[in-house]
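Encoded as structure tokens, the structure appears first; notes follow it.
Yeah, one chain of the complex is gone here, protein chain that is, but the others are all in their spots.
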Amino acid sequence: MRKKAEGLPLYIIMAVLCTAVLFPVILAVILPFQAHTELKDTLSPLVNFTGKYSRIDLLPQYPSAENFKELLVYSPEFYRVFWNSLLMVGGILLFQTLVAVPAAWAFARAEFKGRRLLFNIYVIFMLMPFQVTMLSQYLVLDGMGLMNRRLAVILPAVFSAFPVFLIYRGFADIPRDVADSARIDGANEWQVLRYIGLPLGKSGILACVVISFLDLWNMVEQPLTFLRDKALYPLSLYLPTLGADRGELLLASAAVTLIPAVFVFVIGQEELERGIIASALKE
Amino acid sequence: MINRYAIKRKYRYLPFLLPSAAGVAVFTFLPFADSVRRSFCTAVTGDLVGVNNYKAVFGNEAFGLAVKNTAVFTAVCIPLLIGISFFIAYGLSRVKHIRLIKSVLLFPMAVPTAALVLIWQILFGDSGWINHIITSHGHGAVSFLGSSKAFWVLVGSYIWKNLGYTVLLWLTGIMGVSTSVIDAAKVDGANERQVLFRIILPELKPALYTITIISFLNSFKVFREAYLVAGAYPHKSIYLLQHLFNNWFVNMDLDKMAAAAVVVFSVIFAAAVLLQRVWDRKEV
Partner (left out) sequence: MKMIMKITAFIAALVMSASAVSCSSSKPAEIKQLSAKGGYAEKKLEFAYGDLGPASEFTDIGGKVGAVLPFTDELCYISKDGTRIFRDVLPDLDEVNNDDIATIFAASEYGYLYWKMNRNVWVLSSDGTENQVSGLENIMYAEFSEDGRLFACNSNGDILEVDISTGDTQKITSGNGVFSAFDIIGSNIIYIDDDGAHFYDIDSGRETEVPDALKDFLGSYRHERLTSGIAVDICRGNDDDIYIGCSDGLYRYVMGGNIIEQLIDGFVSRFGDPSDEMISLYCGEDGTLYAAFVSGIYSYRFDPELETAAASELKIYTLEKNNTLSKLISGFASENRGVKVDLQVGMKEGMTYSDAMKELTTQILSGNAPDLMILDGLDIENLIDKNMLIDLSENSEKWLPENDLLSNVVNWNDHDGKLCSVACRFRLPAVGAEEDELKKISSYADIADLCEEYREKYDPMDTIMGYYDVNDSVRIGLIYEWNRLFGSSPDKEALTEFFDSCKRIHDAEYANNTEASVTYWSPDVTSENAFSARFWGALGYKVIATGAVNDISRDMSLLTSVDESVLGKKLSYRLGISEDSRSFLPVCNIGITQSAKNADDAYSFLAYALKDKTQENGNDYDGFPVNVKALKKIYSRNVNDEYDYTTSLDVYGDDGKVKDTVELDIRSMDNAEVKAFDDYIKSLDEPVYIEYAVREIAESAGEKCLSGTETAEQAAEETMKQLELRMKE
């Protein structure tokens, strides 16, 4: 009884917090459903200021799907960029996981000199902002003949250190004895990974996939630098080409971009939580 | 016999590591090595000039400004984020029905940057909604994005976006503290504060490590928003390292870019090593 009453002010704070956090998201979702005339009040002051400031109608008076219609029916580029995004992100996630899982396993289980150092190098490279080495990356990719192809974006991301870092945490807390006992029973290392590591570290891996997806789905710098053809651009690049002057289209496409991301993490949320639990527990 | 077993054991993991390490070597290490080489040469013609580029970088005003801003931004954001998210997580841990709240907090991560930028413009722009509210109450319009307040808008944007994930990490850490220990302490007469400081906090060190690294990583990502809102030459307060690198690239100042890249790497490396030392020492 006491606990519940105690909780009330806390609930109120939480409610306020949630509203504040959700407010921009709600805007991003509601605004595209407004008709052009209403949206004009919101957007045109940004482009041409005549003394009137931006107004926002939180409840659209004439909800209409005309922005979405314009996006989905009249902008054929949209499907193309959507497909590019799906292709690139899907490809990256698949191979990224395939490459990172064994590597994380090796980091978690092996004991060789320089393991610490190598891991630290991984982490540091992961932390370097893209702009710092973007030119050199470009030249390496160009030297490999990958410029202006989707592979130029996919390959570096597949071999990124970030998933290794995340999955490593998931594997790190699997008790050593459990794995060792499997070894003694005659299994080789691959089998240990497959029958013991994967099930126990599953949540870590799935957590990594979800986080990676959210990250990749919004990736901007790499495709911008390495892809020339507009036809190869992913969705995340299509958005910045629309500015405030085509704000309705931008908001509509942003809302549509949001959907797969929401799906992915609603579905993966359970796994995400379990994975985060695992990753938070120290090795 | 033991030796052979030991050797085999070491090499056992090689094939696991190889694909990833090879890829990282090619796509991350190799470009960096190229940068290192370039840091000793002229921009386009490639003649060796020793440490001239480093001198140029350290004497460069824009570099100083960018470094200062990036450092200040990181120093402000990360503790703020960690602190705020901890309070929220602690609060949530005392309350039921948190599933919904957790989902809500995670939403911001999914919003694409370009849309976010437009929303910020609608809200904070010089002719935006917040100014609408301010002016209709009789005050003068405030320029959020074009003045030093832009810094705080960016900080707010960063915290907003990363709150969910960070809260979640704290929460699972807090929840992970075994309840039996807490109950035992309570029986012994410890109050809430003592439980918090003596039992829960120490257990959260690993969570803190992960959170710090990820927050640091994400603090660099805020460049995207800054660039989309304010372009290549934004207000002084939000002029970050990445702006500088981007502009150096456009102006073909590749020598300075490379030297600065090596400098940044060294700083991060030193910081990471230092952190490791401190960490390891704390652990008994």
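Structure notes:
For reference, chains read A and B in written order, and residue numbers begin at 1 within each chain.
In the analysis below, a residue touches a chain if its C-beta (ideal position, glycine included) is under 8 Å from a C-beta of that chain, and two chains touch if they have at least 3 such contacts.
On a predicted model such as this, the values are computed, not experimentally measured, just so you know.
Contact with the omitted chain, checked across A:R116, A:R176 or A:K230, is made by A:K230.
Among B:L240, B:L254 or B:I268, only B:L254 touches the chain that is left out of the view. Although one chain is not shown, part of chain A still touches it, namely residues 47-51, 76, 79-80, 82-83, 86, 135, 138-139, 142-143, 224-225, 228, 230, 241, 259-260, 263-264, 266-267, 270. Contact residues of chain B toward the unshown chain are 42-45, 60-62, 65, 126-127, 146, 231-233, 235-236, 239, 244, 246-254.
As a convention for this text, only the chains that are shown with their structure count from here on.
If you check the complex, the residues on chain B that touch chain A are 10, 12-17, 19-24, 26-32, 34-35, 38, 88, 91-92, 94-96, 101-116, 118-123, 125-129, 131-132, 135, 141, 160, 163-165, 168-169, 172-173, 175-176, 205-207, 210, 213, 216-217, 220, 223-224, 228, 241-242, 245-246, 249, 254, 257-258, 260-261, 264-265, 268-269, 272-273, 276. Listed in rising order, the residues of chain A touching chain B in the complex are 3, 6-7, 10-11, 13-14, 17-18, 21-22, 24-25, 27-28, 42-43, 45-46, 49, 52-56, 99-100, 102-103, 105-107, 109-110, 112, 116, 118, 120, 122-137, 139-140, 155-156, 158-162, 164-165, 169, 189, 193, 211, 214, 217-218, 220-221, 235-236, 239-240, 242, 244, 247, 250-251, 254-255, 257-258, 261-262, 265-266, 269, 272-273, 276-277, 279-283.
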